[in-house]
Each structure stands twice: as C-alpha cells, then as structure tokens.
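One structure, as structure tokens, below. Some questions next.
Every protein chain but one is kept in place in this view of the complex.
So, chain A:
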Amino acid sequence: MAGKTLYDKLWEAHVVRDNGDGTALLYIDRQLVHEVTSPQAFAGLRLANRPVWRVAANLAVVDHNVPTTDRDKGIADPVSAIQIDTLDQNCRDYGIVQFGLHDRRQGIVHVIGPEQGATQPGMTVVCGDSHTSTHGAFGALAFGIGTSEVEHALATQTVVQARSKRMLIRVDGQVGPGVTAKDIMLAIIGHIGTAGGTGYAIEYGGEAIRALSMAGRMTICNMSIEAGARCGMVAVDDTTIEYFRDRPFSPKGELWDQAVGYWRTLVSDDDAVFDRVVTLNAADIKPQVSWGTSPEMVLPVDASVPNPKDEADETRRAGMERALEYMGLTPGTPIRDIKLDKIFIGSCTNSRIEDLRAAAAVVRGKRVAENIQEAMVVPGSGLVKWQAEQEGLDEVFKAAGFEWRDAGCSMCLGMNPDKLSPGERCASTSNRNFEGRQGQGGRTHLVSPEMAAAAAVAGHFVDIRELEQ
C-alpha cells in the first residue's frame, strides 16, 4: 500500500464520522473568529437557542474593520463600530477569549494565531476568512469557511467536508538574492493559474521551501487560495518546532515533549502518492510584479506589460484587455517604468517582523520618492509593532517618509479608512489585485516587501537584485 501524504494524515486524524456520501464530519481543533464573518453566525446560534460546543477552542480578534491610527479616539465609522461592538458582545455572552482593539496582542487573525501558539502543527484550523490557509505552514489542516460553516463549527466543533485531491508543489534548488517567499508564490500562481489548485489540498516541498523561515512559509501557504486551493501546507521540521517553543498557548512541560513526538510524524511518507505534482526550479524565479486584476496576471520585474493580441484564447484575451484598461497600462511598457502613487506594506501575507526588517533594510537612510503620495507600514499585530520599535525599524520607516500604523488588515481590503482613490496605483505586499479590492477604481500591483520598499524610494518598480549588487 502506498504511503500517506501529510494531508491524508491530518484528514484521517480528524474524521468523526464518514457520512457515506462523499463527505465526512471533520473535527475542528481551533476556530479563529473575527468581526466581519461572525455576527450572523452568533445570531443563528441565538435564534436556534444553541450553545457553543467547546468555548475554549475559539479565539477571537478584531482586524478587518479597525482603524490603524488614533485608536484612542474611537471608531469614526458608525457601521464599523457596530460590527466591532457586536463581536465584543458575542465574546462576552459566550465566554470566548478575544483580543480587543486596545489589547497589545490584537492584530490580523492569521498573524496572531501562530504568534500566540494558538494554532499548532497537527491541528484543524478554520476561520471565516479565505487566508486561513496561512496556518498550514505549520503542518496543520487550515482552511477558510463561510459564515454558515462558522456557525456550524461553533455549534458542533465540526464541519462537513469532502476530501480534497492532493497536489505537491515542489520548488527545487535555491532562490537567487532578492527573491523571497512572495516571489516564489506569485511565480507558482502565475504557473498553475488562479484556479489551478481548485479541488486540491496543496503541499509545498522542495529545497527552496525547506530553506524558508516560518514567516516565509506562512506567506506561501497564505496565498494558496489565490492559486484556487482552500488549504496549503508544509511538512513539520525543526524550523516548525523551534517556532513554537515558549509561545503563550504552546504545550508546556510533558505535553510539549508529547506534542513534539507527534508533530515529527506530520510529513508525507516517502512513497506517498499525489494526484498532481508540479515542480519549479527556484533558480529560475525572479522578483515578481502583478500587472493585472487577477493574481495569475503576474510577471518577472524585468518583463514588459503583455499584449492581449498574443493570447490565442478568446475569453482570456478579453480578460487581459479588460484588466489592462482597468489598470491603465499599455502593452509593451516595461514593468520597471510603471510609476506609483501609494505603497502598502502589510496584510496577512507580509506583515510579520521578518517582512518589516526586510523592507526597512531597503529604505534605511533613503527617502520616499516625490511622486509617492502615501507610503504606509501596517504591522501584522501589536506585538510585531512592539518588536519592530524595539529594533528601531519604526524610526527607519518614519525617517524615510513612511507612515507607521497600528495593526490590522488595513488597505489589503480597505474596509477601514485606509484605501485607494479611483485611478491610484499602489505597490502592495497584500494578496489580491482584484478590481476595487483596495478601494473603488484603485490599481494594485502585488509584490514582496523588499520590492514595495524599493518602489517607494524610486517612485516606480525597480529590480531589487540590482540594488543588492
């Protein structure tokens, strides 16, 4: 019999019952809750007079709606305020632990979960947010769910799931200087397409993935959903285990030893069979910049804006034409000649301390270009912010002309006041370049923190590899 993949092991360890109709009832170890996708779930519980099944398995935080400045003044937008107050009230009513707006541990749900050790290897993790795939970086089965499923998980500690197919994406060899986890992932999405992973659970492997820090692995798994997959994961190794030593919610004492013994089994067997295997050569990956309105519309920084005329498929060609029109770009323009208006460094993809250090190293001693109207750094959590300040990174950014903000989702999706105006062009370390994502009519280019920082200084995209020489 063939060996098991990591996904198979995680799946089988959590099946409560096989429904016999292609679905199973899957046990959920941890649910993360935020203000946007939970109010209707709690309302549903109340309506049916149902309790929360296992209160202490849930962790709540406000992130999507929160202002990133002047928090002591309260929340200006009354509609956002209601949503934030509703989460407070729901957590009080049901006894769920919440990091509120003024808690220094508050931050983006996918940053604070691992930071606190609340999401761990071997867990099933759900959250009403598609970037829950982030937590797969630790060898966990983590996926985004809708609000009906949030309610289902609150009420039963399970979700009904169909088993996914298994895909291995192997990135062999080593990346060159200036090429980050973000570039690897954008290259993967460019390669398999934004629906390439639909129906699959993706495991990332190979030398280039193993060489990444946990922050880098989280960046990779985070954007699994942009490749179409609900979940992405990386096998457990020493890097994973070291990450959890002494986190607040990590297992302690004897439980730690027992947990580590189990965590070490969370790897795909050598003879495991995947339904699809994709391989990339790390050395071929260059710093990436998205040019269109889908994450698959991405190119190396030394390329030029593509010409739809070269696309044979009619639907794809129409999509490219629409994207270029929306983005205000002309075919043949070198990516490096694209001028920018705003810079956003943040989001659950790239707002960890490692990301901020990398961006700060690029801007240190330099100034944001004249044509950049706003450049902001939004740390992933209050603790990331605190750490960065201990290291003086805030001063580096501020001296260069960046704004230094409080933690939250911010301009990744613009539910709070941080957003683009129509026609504004932004180099963003976030995960989605959809039409209107960062603000109606806003134009988003997805890049790594280093590339965003370099673009801030130059006022247009630059090849980070040339700066590093």
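The criterion applied here is as follows: contacts are C-beta pairs under 8 Å (C-beta built on N, C-alpha and C of every residue); 3 or more make two chains touch, one makes a residue touch a chain; residues count from 1.
Just so it is clear, contacts and distances are computed from a predicted model.
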{"item": "Chain not displayed: protein name in its UniProt record (\"Glycine dehydrogenase subunit 1\", \"Protein RecA\", \"NADH-quinone oxidoreductase subunit M\" or \"3-isopropylmalate dehydratase small subunit\")", "value": "\"3-isopropylmalate dehydratase small subunit\""}
{"item": "Contact partner of the left-out chain, one of A:322, A:336 or A:465", "value": "A:322"}
{"item": "Contact residue for the chain not shown (choose from A:432, A:445 or A:460)", "value": "A:432"}
{"item": "Residue, one of A:8, A:63 or A:129, that touches the chain absent here", "value": "A:129"}
{"item": "Touching residues (missing chain, whole complex) on chain A", "value": "16-17, 19, 21-23, 25, 27, 29, 36-37, 39-40, 43, 48, 50, 53-54, 56-59, 64-65, 77, 79-80, 82-83, 86, 97, 118, 120, 122-123, 128-130, 132, 143-149, 151-152, 155-158, 160, 162, 194-195, 198-199, 225, 228-230, 248-249, 251, 255-256, 258-259, 262, 294, 315-316, 318-319, 322, 413-415, 432, 434-437, 440"}
